[in-house]
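For this depiction, one protein chain was excluded, whereas all remaining protein chains were kept in their positions.
Chains: A, B and C, in written order; residue numbering restarts at 1 for each.
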């Protein structure tokens, strides 16, 4: 068995994809966006409540897609809850660097450990878009997705 | 010097192209057409008087173009004058066969001799269109070019 | 089985396979098993060599020069047109227009034939299994001119409902645009019957033959069809080249599409007049070297007993179909009678992309996604499928590797 495959589809990932955390609808969302990958038809909707302190007070997602995109969305929501937007941006930058196999120096040791399961993606450049879909969607929700 | 070139540009041809017979305007033309070769911009106008006996009573042409197209037009008008349309059609068929290097069996010995100067064209397939332009224009004049 | 075995015997797939240099390469250290010919076929040495050789000995621009090379190139270009004419059974060579691909061929019909006729409310009839390339050009006429797109459904097995199609044609219908073979379901449509029904109501028919021309014998005169589009790269030919068959009667009335050199008769400051077809629709320098490659590809394909090639592909499909059935957890989409060698499926609990990634590590190239057929995906309630599509160079051994890869995927993901 191909080691890089085992690393990509390791237990953490499969578990997140099968039992996604924060899956569902946020009725009181302040921000919301839909992400779509036209190549594969995968979709994800990210909803969040942004507190007055610029912190992600609550966050949920919905969608369907491959194991990577679902696991990534699940992990993301897990990690973003409670962070300020600045912290979130830094985390996202680090995540993108990590999955592309670049230096992800901006990640704290703790975050790095949490995201470690995703580092196998660097061997699969064609799947990086699956992993970043939810993150870009979060970004869009914050930037342009204010619910009015 | 290339023999096929000498044959193509033999004296008869050059003479016809420099001193074209039947060059000019026919004021009383019953039929008229303009031929045009979009590849080189060559043009020829064929005018004729068709008698009641279906004979070409008079014929003239005008135009500008390469030595081959001018010589061919000149030769053509020379030979068509006085013929019936049926005879003209047969002559044209024979001419086209001749310049393509095909069997031109429909030509009389006399016509063949007259057209012999054109047979060098069979070595120059890219120039056949130059030679047939006037003939096709004559054909169009008769078919669709009645002056009203 | 014996009969089928006999037919297959007259096509030597292993020998043909040796013609394709790429098929001997390794992918991730594994032998390449290429099951993505539906997206694009690989190219035999004969095609690549014909192109290099032509470019290295007889190349020049076509049509325009009186010099030797220009004549040689023009001859090769026009010979390629006759090769396509013969391949499609067209009556005349000037009914063949070279395009950059199948997509452009369909767009040409939309821009040059249909657009000038469309009034708001006019209808264009499509099937739900069309490729986006046979949807979006018609959508333009909806978006820009108020045409209405009407959809003919397929049955659950993926076969076309001919009666429904017939019933949907009415006095507002301006065109039936339908695939010859679905690139997802493998369904082969009864073009002859479709044309008969449409013509009975005075409606012209365009067939998207991008897949059909590869696997079926085409005779546009026998079909009595109005337009037939094909693409080179799926026919074992080069990219950048396709062709449209258009009935001469239509060509005369069609307005130009691209404007430029070679498609004109005369240009002055104030007026422009156009050349006749096919030149009218071939503006600018055409894909000259690619037409030579396309002709080489058609010659290559026609050099085989086409029926035997088809039997070979059908055998591969049947074998794969039965093997995938044995797995018990893959739902095949598209089971129409007489379908071509394209196998699309959904795997229980496994997303197509994950499957394709795992297969890739085994050297197996399959397609995962919507296959440019989102309307069809919606019809079958799926977001994406995994698709294995077979070419003449595939073997049962390829199928075995593919099935073993699926089992491995199930192990990892299941």
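We take it that a contact is a pair of C-beta atoms (placed from the backbone, for glycine too) under 8 Å apart; a residue touches a chain by one contact, two chains touch by 3 or more.
Please read these numbers as outputs of a predicted model, since none were measured by experiment.
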{"item": "Partner chains on view for the chain not depicted", "value": "A, B, C"}
{"item": "Residue in contact with the excluded chain [from C:290, C:315, C:346 or C:398]", "value": "C:290"}
{"item": "Candidates C:146, C:261 or C:349 - the one touching the absent chain", "value": "C:261"}
{"item": "Residues from subunit A at the interface with the omitted partner, ascending", "value": "36, 38-39, 125-127"}
{"item": "Where the missing chain touches subunit B, by residue", "value": "1-2, 4-6, 8-9, 14, 39-43, 64-68, 124, 126-127, 130"}
{"item": "Interface with the undisplayed chain - residues on subunit C", "value": "21-22, 25, 27-28, 32, 34, 36, 39-40, 42-43, 45, 48-49, 51-52, 55-61, 64-70, 100-104, 106-107, 110, 128, 131-133, 135-137, 139-140, 143, 149, 151, 231, 233, 238-241, 256, 258-264, 266-269, 272, 283-290, 353, 356-357, 359-360, 364-369, 371-372, 374-375, 378"}
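Rule of thumb we're sticking to: only the chains that are shown with their structure count from here on.
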{"item": "Distance between the centres, which are taken as Cα means, of subunit B and subunit A, whole angstrom", "value": "79"}
{"item": "Between subunit A and subunit C, centroid-to-centroid distance (C-alpha), Å", "value": "38"}
{"item": "Residues within subunit A bordering two or more other chains", "value": "none"}
{"item": "Contacts with two or more other chains, residues of subunit C listed in rising order", "value": "none"}
